[in-house]
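The complex appears here without one of its protein chains, the remainder shown in place.
Order of writing sets the labels: A and B. Residues in every chain begin at 1.
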Amino acid sequence: MGRAAGGAHSRHRGAEVTDAPAPGAAMHALVRELYPICRSITGDGLRQTLARLGGDIPLVRHEVPTGTRVFDWTVPREWNIRDAYVKNPAGERVIDFRRHNLHVVNYSVPVHRTMTLAELRPHLHSLPDRPELIPYRTSYYKESWGFCLPHRQLEQLPDTGYEVCIDSTLEDGHLTYGECLVEGRTQEEVLISCHACHPSLADDNLSGLAVATFLAQHLAKQPRRYSYRFVFVPGTIGAITWLSRNEELTRNIRHGLVLTCIGDRASFTYKRSRRGNAAIDRAVEHVLSHADPGHKVVPFSPYGYDERQYCSPGFNLPVGCLMRSHHGQFPQYHTSADNLDFVTPQALAGAFDTLLSVFDVLEHDGHYLNLKPRCEPQLGQRGLYGATGGSGPKQVEMAMLWVLNFSDGEASLLDIAQRSGMPFAVVREAAALLERHDLLARAT
Amino acid sequence: MGRAAGGAHSRHRGAEVTDAPAPGAAMHALVRELYPICRSITGDGLRQTLARLGGDIPLVRHEVPTGTRVFDWTVPREWNIRDAYVKNPAGERVIDFRRHNLHVVNYSVPVHRTMTLAELRPHLHSLPDRPELIPYRTSYYKESWGFCLPHRQLEQLPDTGYEVCIDSTLEDGHLTYGECLVEGRTQEEVLISCHACHPSLADDNLSGLAVATFLAQHLAKQPRRYSYRFVFVPGTIGAITWLSRNEELTRNIRHGLVLTCIGDRASFTYKRSRRGNAAIDRAVEHVLSHADPGHKVVPFSPYGYDERQYCSPGFNLPVGCLMRSHHGQFPQYHTSADNLDFVTPQALAGAFDTLLSVFDVLEHDGHYLNLKPRCEPQLGQRGLYGATGGSGPKQVEMAMLWVLNFSDGEASLLDIAQRSGMPFAVVREAAALLERHDLLARAT
Partner (left out) sequence: MGRAAGGAHSRHRGAEVTDAPAPGAAMHALVRELYPICRSITGDGLRQTLARLGGDIPLVRHEVPTGTRVFDWTVPREWNIRDAYVKNPAGERVIDFRRHNLHVVNYSVPVHRTMTLAELRPHLHSLPDRPELIPYRTSYYKESWGFCLPHRQLEQLPDTGYEVCIDSTLEDGHLTYGECLVEGRTQEEVLISCHACHPSLADDNLSGLAVATFLAQHLAKQPRRYSYRFVFVPGTIGAITWLSRNEELTRNIRHGLVLTCIGDRASFTYKRSRRGNAAIDRAVEHVLSHADPGHKVVPFSPYGYDERQYCSPGFNLPVGCLMRSHHGQFPQYHTSADNLDFVTPQALAGAFDTLLSVFDVLEHDGHYLNLKPRCEPQLGQRGLYGATGGSGPKQVEMAMLWVLNFSDGEASLLDIAQRSGMPFAVVREAAALLERHDLLARAT
């Protein structure tokens, strides 16, 4: 439905729009490819993921050493894992990292010993209310280890001895993140940020990685005013690291979005920036109001993904968060049910289309001046308006009336689109027609 | 219902109010008299209409020559028509201008020849969804000719030869409009504008012409602060012409209304001025909130009647549009069903009353100062307040409390009426009582 709406909308985007279908299948293929990798906030899984994205777009990989101070935080030791299991006396792996990487608490320290079920029990995590699902658990900043498993399985574990093994390392190393800058005509930037630290969770956030990657690819082929900076970082510590190393650069950020959980079947949810009425907020809300009747807009709150950092009061960047299902509020969230079936090519394509429409607003919004502001100009004379009275004006004719009436230097094209209830693309087309006939000029 | 509400309301209007019933019957008679005339944006039908109004009020008629530049437009050639018909081989008029002037596309160029149905067909206009009605069509700015007829009749026209005749002229001449100024104590003006160019359409806009004429007559007999300027113009080109010849004068316009479709049985619809919160907007909305529970208020949009010109950004005058049925949104609109049965004396009278109430607000709104602002003054001592406790205060007593409490120079009487939920007339009466007892004075 997002797809259909996005598609309908894209008819108005004019010249830059390729007729090619949005690359839903290709994005889903990328999600499938990345899904098995065991990512974390540091380590080789994260590196491998960024390397894969770097195959599609020019991605610069940064390595920040363990121990580096980043504002109030410190880059932690690097975590890597090769294998993990719990074996029963018969030597069978009753819990097996190789079958699903969610089985191990992310950042578990190494362990290898035999223990009773009673000893093991405090290290086992499950979801009693969703007994079939493996939960996702982490312990980044407190040394610990553990396993996650379906509650049904946990309840049936025989009371016997077990061989417990986590073959991991937690050592000085690096925190890795990736960055791709698609330069535009100006140094003003649009920031797109995705967390890239989750292991086998498809919607959260391989969907974001895939959509961002394809957007970067697509934008590189279009003329554009803004530079688009794509940042793929481990959640929290990665965004904090990026901000601490790029304080100067943040001055160029005009608009920004965190993308997450953007590939499932739900309608969109947009979480506003801390400012609440930034241009990005208005642009996204406008596009969603036409493209997705079921969408929701929620105010900023200081809990969520990396908008927390971008919108901390010392930065207060105009960065919102675009999702479909709202993180933390759907039963599949942070479980093994956030899998390859949970995200669809259609939903990924709808997100892609929607974001292109948002960028179209950001690129082309502006203030114009009606050059014949006293009474209406005679549009019919110029072939811009149906000559025979009786039937009402066409949509673009109506849009010309709106643009002429409100282009007094106060209202931008987006303001006019909102006030008229028309899609931005139609208003923009009307403005272009009027400009071509010397009835409108960009305000300076 | 509008009538009843307006009547109830008028009880509070105090001294200026005549006890005579609002002249509903007389207005309807004027509509009936004007209905048969074939008006257009130029020509003798328009002249004849203005001459008739000039019989009731001092109307100055202006003639503007063809070819005159008015902003981006040019005054067109003058159109006049004597007769028009389509005759079948038997010599019978199957379509006859004399039976209904809507049968001819307004501004049709002359034609006289025989043709087949196939040749005639592109010149015939009908409404398939309302097959009994004759549509109203015009072709002012593109030379063309045509006939309008019920769809049912169109479908039954025999496939034969027809004699087609439009005995019209389109020649250099003049555009005519009328103006009536009812001077007040000040040069500040209230503008009332009606389009006067439609042929046999009763609600759109003989209703506006009739109500405006009777208002002009009525106001001339009342003391008044504002000067009231009534402008009767052909739609669009007429308003543009008037504005182009009166740019200086527009500086005096404090409030204005376009009146149209004001005589049918529906509740009122008020379309706000472009400013959205002008005094006229607040006054009309206040009066309607008490007089017509079913009324609607809609925001300004740059499509409609001549508010489009008055509210173009180069003028941005505080001019709203008062209607009952919203133009373009009712099935009788621009068809032969907008006839003498569609408008009623009651509805015309209700519009008349409502507009007098609006003018009452405009005339008497103002800022006052409570002269005893610390605690309440003792109204009972002055005979202004019921002496025995127990039952609540009367409406005017309550209004005195509101006026005293909020007359701090910030809130006007209209503000207080809105805030208290009381009719302006009651608040005004309370203010007058308080002023008489030296408890209130006009702010300077």
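Just so it is clear, a contact is a pair of C-beta atoms (placed from the backbone, for glycine too) under 8 Å apart; a residue touches a chain by one contact, two chains touch by 3 or more.
Computed from a predicted structure; not experimentally measured.
**Q** For a quick check of understanding: of A:144, A:339 or A:418, which residue touches the chain that isn't displayed?
**A** Here the residue in touch with the unshown chain is A:144.
**Q** One chain is left out of this view; which of A:47, A:103 or A:308 touches it in the full complex?
**A** Only one of A:47, A:103 or A:308 touches the chain omitted from view, namely A:308.
**Q** Which is it among B:170, B:216 or B:404 that touches the chain not included here?
**A** If we include the chain that is not displayed, B:404 is the one touching it.
**Q** Extract the touching residues of subunit A with respect to the undisplayed chain.
**A** Spelled out for subunit A, the touching residues are 70-73, 125, 135-142, 144, 236, 239-240, 243-244, 247, 274, 299, 301-303, 308-309, 311-316, 328, 334.
**Q** So that we can see where the missing chain sits, which residues of subunit B does it touch?
**A** 370, 372-378, 380-381, 387-390, 392-393, 398, 401-402, 404-408, 419-420
Definition applied: only the chains that are shown with their structure count from here on.
**Q** Compute the rotation angle for the C-alpha superposition of subunit A onto subunit B, expressed as a multiple of 5 degrees.
**A** It is a rotation of 120 degrees, to the nearest 5.
**Q** Quick one: subunit A and subunit B, Cα centre-to-centre, how many Å?
**A** Taking the mean C-alpha position of each chain, the two centres sit 53 Å apart.
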